[in-house]
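Down below is the structure, laid out as structure tokens.
Note that one protein chain of the assembly has been removed; the remaining protein chains are unaltered in position.
After this line comes subunit A, so read on.
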Amino acid sequence: MAEVTLVGAVNMALARALSDDENVLLLGEDIGVDGGVFRATEGLLDRFGPERVIDTPLSECGIAGSAIGMAAQGLKPVAEIQFMGFIYPTLDQIISHASRMRNRTRGRLSCPMVLRAPFGGGIRAPEHHSESTEAIFAHIPGLRVVIPSSPTRAYGLLLAAIRDPDPVVFLEPKRIYRVVKEEVADDGEAAPLDFCFTLREGIDVTLVTWGACVEDTLAAARELAEEGVDAEVIDVATVKPLDMDTIVASVARTGRCVIVHEAALTGGVGAEIAAQLASEGLLSLLAPVERVTGYDTIMPLLRLEDRYMPSRARIKAAARRALAYG
């Protein structure tokens, strides 16, 4: 078994999907000869050729729109947008076409495509390169929005996304692309979509998070343990549709919940989770739901980005507040 990073696992899953299914193809800017700016597609052009690993023009709307045309023909395009900050030209195609092709045609045509993009801050990247706007996509009926947070889950979830018969927006937390290495078996096993992963069990407070914040949240949980606080950590993984059953069941045990995400507070996916907890888990809540998130500001340039991101300290403070309540 190979020890791989998260981005290495993405590469492994792409290679596996390309070799298992001739309908799978990749398209995006600089993904071929260059292997992708993060090297997620390194070596794939050589292995699978330029017809299936396509270096496209600089044309985000074109990448998404042509992928829809391919997908309606039964191909399984995996389109890469180089950074999430450049994904917005695809919104018309994704919202007006990809997400509703099946619905509009009563199942006659469908759109089994994946739109991959690295997202989030923390790598001291230039302006527009650090955004977390998953909530925009999570708002759209007909889409799935999937966010891995470890090499193992990146491999399994990406395979699942590619095999899924409907469009999936697959957001890769680039801050942890190379932070953790894990042994990942290239066994072609997909991980379940629409399903939360409980990464740490605990009885005092439920910490709910996804993406790069999973690492920080796990670290915060370890530090809280030293204070005698036993935190449960849930990686939401699929932020659309949400697996509320797992979250509600956890909060039923702990009575307290802290939601952690890098995206801005207002209208974030955390707001939806909090709202659903309020309607489905109200009686088990012993404290108000806390949210530790990016601020409702423009993602700052790199000098201030650390002050924007939810820090371990902020996560711990919120957990302590929840525990102290009432």
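Everything that follows uses one rule, which is that contacts are C-beta pairs under 8 Å (C-beta built on N, C-alpha and C of every residue); 3 or more make two chains touch, one makes a residue touch a chain; residues count from 1.
Going forward, contacts and distances are computed from a predicted model.
Only one of "Ferredoxin--NADP reductase", "Pyruvate dehydrogenase E1 component subunit alpha", "Branched-chain amino acid ABC transporter permease" or "Acetolactate synthase small subunit" fits the UniProt record of the hidden chain, and that name is "Pyruvate dehydrogenase E1 component subunit alpha".
Screening A:Met244, A:Val269, A:Val292 or A:Ala322 against the full complex identifies A:Met244 as the residue touching the chain left out. From the options A:Gly43, A:Pro126, A:Pro141 or A:Gly326, the residue with contact to the unseen chain in the full assembly is A:Pro141. Across A:Leu44, A:Met70 or A:Ala264, the single residue that touches the chain missing here is A:Met70.
Here the missing chain is touched by one residue of A:Ser19, A:Ser59 or A:Thr297, and it is A:Ser59. Mapped onto subunit A, the interface with the missing chain covers residues 25, 51-52, 54, 56-57, 59, 61-62, 64-75, 77, 89, 92-93, 96-97, 102-110, 141-142, 144, 164-166, 194, 241-245.
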